[in-house]
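Note that this complex is displayed minus one protein chain, with the remaining chains in position.
As written, the chain order gives the labels A and B, with residue 1 at the start of each chain.
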Amino acid sequence: MNFFIEVVAGGLLAGVMYSLVALGFVVIYKASGVFNFAQGSLVFFAALTFVSLMERGWNIWLALAVTLVAMVVLGIVIERTVLRPLVNQPPITLLMATIGLTFVLEGLSQLLWGSQPHGLELGIPDVPIEWLSEKWNINISQFDLFGALVAGVLVAVLAVLTQKTRIGRALRAVADDHQAALAVGIPLQHIWAIVWAVAGFVALVAGVMWGVRNGVQYALTFTALKALPVLILGGFESIAGAIVGGLIIGASEKLAEVYLGPYVGGGIESWFAYVVALLFLLVRPEGLFGEKIIDRV
Amino acid sequence: MLYREAGQFKSTYAEDQQIFPIRQDRIAMLALLVVAFVVVPLTGDQYWFAAILTPFLVLSLATLGLNILTGYAGQLSLGTAAFMAVGAFMAYNAMLRIPHIPIVGAFIIGGLCAAVVGVIFGLPSLRIKGLYLAVATLACQFFVLWAINRIGWLSNYSSSGVITAQRIEIFGYPVDHSEGKYLLTLSIVSVMALLAKNLMRSETGRAFMAVRDMDVAASVIGIPMMKTKLLAFAISSFYCGVAGALYAFCYLGTVEPEAFTLDLSFRILFMMIIGGAGSILGSFLGAAFITLFPIFLNVVSKSLENALGIEISHAIVSNTEAMIFGGLIIFFLIVEPNGLARLWQITKEKLRLWPFPH
Partner (left out) sequence: MILSVENVSLSFGGVRALQDVSFDVEEHEVRAIIGPNGAGKSSMLNVLNGVYHPQQGRIRFRGHEFRDMNSHEAASLGIARTFQNIALFKGMTVLDNVMTGRNLKMRCNFLEQALWLGRAKREELEHRHAVEEIIDFLEIQHIRRTPVGRLPYGLQKRVELARALAAEPVLLLLDEPMAGMNLEEKQDMCRFVLDVNDHYGTTIVLIEHDMGVVMDISNRVVVLDYGRKIADGTPEDVRGDQKVIDAYLGVARA
């Protein structure tokens, strides 16, 4: 029983990590209707920049600040050079453009900082929480819990930002209808710059957390792909959905690997999340929190 | 002046429906085929066959397959490499387990198995579209690769899932040299390209494009959704499967499942975008571009190395390559979403008037 709780808890916390990446997708999709396939490479770029600065002896807060600025600038550049020229194209074109962007960012990251893997330390060890493991014989990593905390704070901040502030309202207006938003005087370019800056910030948080957990290496971009099943479960436009989706995917993936894995030779983690998402799509295409899409002729 | 159509009248619908209605085009195509089948084998060297022409042809075929599904039928797929893998491994198994089977038969079996897998993973397309479908094809890509690694029978229980493609024999003559493999690949690809062209300009092609453009309207005028979408997946996967088998037998030789990763799927998607979605010619142009470009980059970096006396590491070259590919995708999507094929079409239209301005 203890082992089961451990597995579930571990899965949930791993899921929180997925949610962190998914949040970046949601922020951009919510505000511009663009599915940013390159979010994973943004995470990679942020993590790599941060860890490279740290390794050159920079102070952690300075490194964070500089990386954040870099992400914001990168986001604005992307919005201006890639998205703006493609403003009225069908979604599939935008999607393919962000796939191209992925390659550009991955190449750029490694060109700038090299391609060796890096470890990342934040001062919170990846060891079991003592009183839990001694009293109840359950091992849950300190760092994973810290990750959950960080995610919680981030979600709260984002939720407040979009629901309560004037900028949040403008973001939602822009996501609904660009032309109408322009017509009521919302400055589209500023809004999108803000959106991409926020997405860059989220990517930085996700990148740092993932970097500590798994090291900063090229494989990070593939883990970022796992955010897709999370988004399918949670809906592409819901912040809460990103969290719930992440938790479900994380937990079910871990459970499947531990309990089903031995029967089929292991390695289920590479595809289980996607198959779960696929089955989910067949039943409820718009996700748990999404809105039904109606085609009119 | 050379390319004028004046004087070429079509008096029957049959003439109007030809693939190459303009006589100059027919001559050019014939010349190209002569060069490909006769001149190149006589003059080419092994490096060209093995490293450039054969992979170009194989990847063109795979791009053609993807084009049928994504370019013509509008179903976005990120699982191209998985279908190629199925084709490769099943062709290997056919050669292994069915005595005296001709190599083309093995390729066809590989393609048919890939088609079955394609239909299974295409079933979700009846309910979901666009990006969601892309995620479903990602499921296919990861699952198939995992399955090939895990199912020992597929790789004849070799320890790491690696297979070695058997020797090819056609009517008793061994096809060992790169030249022979080139000719075999060229023949198969030419025939399949012709079949694809015929198919895309008939009712099937129109049904695919109707589903792509507005599937609700298509079903209202009587085009059957399920049959059309599944047929698209089946035919596309068949083409990718045969491409995979050719990839294994005529190019790689020793095949591991890792040759068919998501990265390859993306590369083929790039070939389709750059060459032109929804165009048979575009598949070839895109594949040519992406096959030749790394070689071009290598040449450039070598000459830079010599000229500046510095050393440019392999990592720098490959990262620059990735950046330029990504950049080109974005560039094409902004400037000419219909790719090189459309640029070629515009060039031809200008040529028809040359030397007159309009």
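One rule holds for everything that comes next: a contact is a pair of C-beta atoms (placed from the backbone, for glycine too) under 8 Å apart; a residue touches a chain by one contact, two chains touch by 3 or more.
Because the structure is a prediction, the values reported are computed rather than measured.
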| item | value |
| --- | --- |
| Option from B:I22, B:L199 or B:L281 whose C-beta touches the chain left out | B:L199 |
| Sole contact to the chain not displayed, among B:A217, B:L292, B:A315 or B:L353 | B:A217 |
| Selected residue (touches chain absent from view) among B:A207, B:C250 or B:I274 | B:A207 |
| Interface with the undisplayed chain - residues on chain B | 13-14, 17, 195-196, 198-199, 202-204, 206-207, 209-210, 212-214, 216-224, 231, 235, 278 |
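Here is the rule we go by: only the chains that are shown with their structure count from here on.
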| item | value |
| --- | --- |
| Residue ranges of chain B touching chain A (in the complex, touch as defined) | 74, 76, 124, 127-128, 130-132, 134-136, 138-139, 142-143, 145-146, 149-150, 216-217, 220, 262, 266, 269-270, 273, 315-316, 319-323, 325-330, 333-334, 337 |
| Interface residues, chain A side, partner chain B - complex | 35, 81-82, 85-86, 89, 91-93, 95-97, 99-108, 110-111, 114-115, 222, 225, 228-229, 232, 264-265, 267-268, 270-271, 274-275, 277-278, 281-282, 285, 295, 297 |
